[in-house]
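Subset of chains shown; positions unchanged.
Going by the order they are written in, the chains are A and B; count residues from 1 in each one.
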């Protein structure tokens, strides 16, 4: 790369999973909006055709500071990369269908099924070997590159990258926290009449594991928001709260009325900071999932994802045919983080990395989410402190299950993997035979992606 | 305090040591330049007359956003304070004369004598009881105030505040690091032709204890400055380096040619990041102090300070008589930090606080210096990581001596204090009788401020 007049030229970005019809376009959008960075994005994907399509689409994006190039060889993609972006789908939605829905016959429901529980577990079994290969390629071809992961299960993926290559400069980036910052901004407006506070201006101390993150403190200026939020919840606990209308969650599978978050605040005294769909999967309060309508959020069926994919494929076709992309505010932080790592800014935001003491009462090595400082050539977690007492058992368990999942995936041993699977809290109501049957079923459903495991 | 249109009104700052003829005016200067904060500074000083003078001077400063008020009662000063600033002189320059020069008859020289070694030790014995009283008043009158200390010995003072009141929100602020950032900026210009890089744009990872701080990494954009600095040293090692001329150090007792810093980089491979006068006091390389002319820096005699005080008193008179103060760029960060703590900005800079794991191989509780994030209502150290191997013994020893000094001062027991004094590395060449004699002499010289200690 070359610095010139406060901008950086000739950057090389390796995009693994570059055939994506979602994140890839968001990245193109955000890169196109950046004024002080330019270079080439190498698109790498098992589905090479998809990468080629994105090469065409990317090169049609507004602006001319970025080139896109689909390539087949990992060596070519990675060598000399300044950044490696990882956003892959481990398997197809058919495998995901198994992840999410195979448990339903046992009365166990999942709202997302990509992070924790049995869905996250099998997704991890598929993903970890891919992550190991990516990390091995980083070690070989661009050991000093910054590696930004968007793939789920996030914590397990980050753990896999670091176990495979301990010196890797990787972190995981997730926008779930932002929604709760916005909710607090709404609370400020509703309860205090302080309008138009951008979510970034809510200073939060993030602790936890990905998709089960909490704010142990939240300030707007010198105002402690916990007290405001408590009153906000008193007002909206029953009705729920949504800027887009109280029925919006019935139409948008990703939406919710924050009722789970409100309930968790009342139970534990801290602010749960992911979407309700994610939070519910970590709780023992089973009715969050079984009775989700009461809690005003929906389970996301994989059939929806399949439908949605069709739309995205159609959009891909239109873009290929020359439909213009209108630049928008994506709300994502990836390119802002890159700018900061290049020394063009300083940034403090939440990321996923192995615990080196930033959360003092979780085990060393467990992948945790907390704030970090992005600056010239350095990414440094802040001392996020302790997980508060009341939520410690829940977060500790979630972190422990992530590590167990990682152990299972690294063992490449199905017998051992089953043992870890059988210990998942989400399966605690099942009998041993049911667990075995479920494991067998989920294995058979996704066997095509699990060939590397020894029986 | 009140927020209004992105500014904060009616702040209350309690300034302990508010009769100062140096830091106080710098603070007035920096506050006067601030556009988005206003309020009242309560000046508190044992020398009430001095505080009263500063009340007059402060109220004559340019701008009208700040009022100054000298008060006698700690309760009045502290109650309701948003910030407490501590900048006191423990004793007079007569006591400091003993601190710095009493050892010279034993062939032991000190360049500053306010931080480590025998000078820092006795200064600590005087200062710690004062700090404990300040902390007790904070606990009683304004337990949630931010407490910013400028008093030396910095690490011991911060330690005293936290031992007395573990919940205190105190930190120590020191500008010594800035000079080495500027030196690196010079190196960038000299070796790379990159001019006008402000010191703040050199992103450094600070580790160590106050006045013996080091950079374990330093980046400008993506450029690793270690390599640049190594070449810079190859060029300037013999001559030394100074923007103000190679002889400037002979005229300015605070100046130096960075030869000690260059030598330390060659010895240890990391960038020592305080002024040479301070660094020299922590080293076993005695010729730094004995042969300081060779190393191109001077010992600061207390006679100089006494002369300088006369000048400052004269200036105080002139200011009292109405001489106008011209606002200048002080280079200090205190008011910037306040703005950030109030939520008007985000800031990452180095501060002194007890170790809670931010430096992973130093003991918990030892006061360390490293970077921290200042944001709305929160000050959070970053994970500065390990002290590098090569400098570990030196920094560990310095931290250990600080803690021993603190133990001595908290014991209020002269016998125990002597034991800790006798273990100081700087006295290692003395015989036991000499140590006893020296301790007795230094005690007698400063007895007026040590009445609280039990013989």
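FYI, a contact is a pair of C-beta atoms (placed from the backbone, for glycine too) under 8 Å apart; a residue touches a chain by one contact, two chains touch by 3 or more.
Not measured: the values here are computed from a predicted model.
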* Assembly size in copies, with 2 chains present -> 4
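In this text, only the chains that are shown with their structure count from here on.
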* Asked: When the C-alpha atoms of chain A and chain B are each averaged to a single point, how far apart are the two points in Å?
  -> 43
* Asked: Of all residues in chain A, which touch chain B in the complex?
  -> 1, 3, 8, 201, 203, 205, 217, 219-224, 342-344, 346, 348, 356-358, 360, 371, 373, 375-378, 380-385
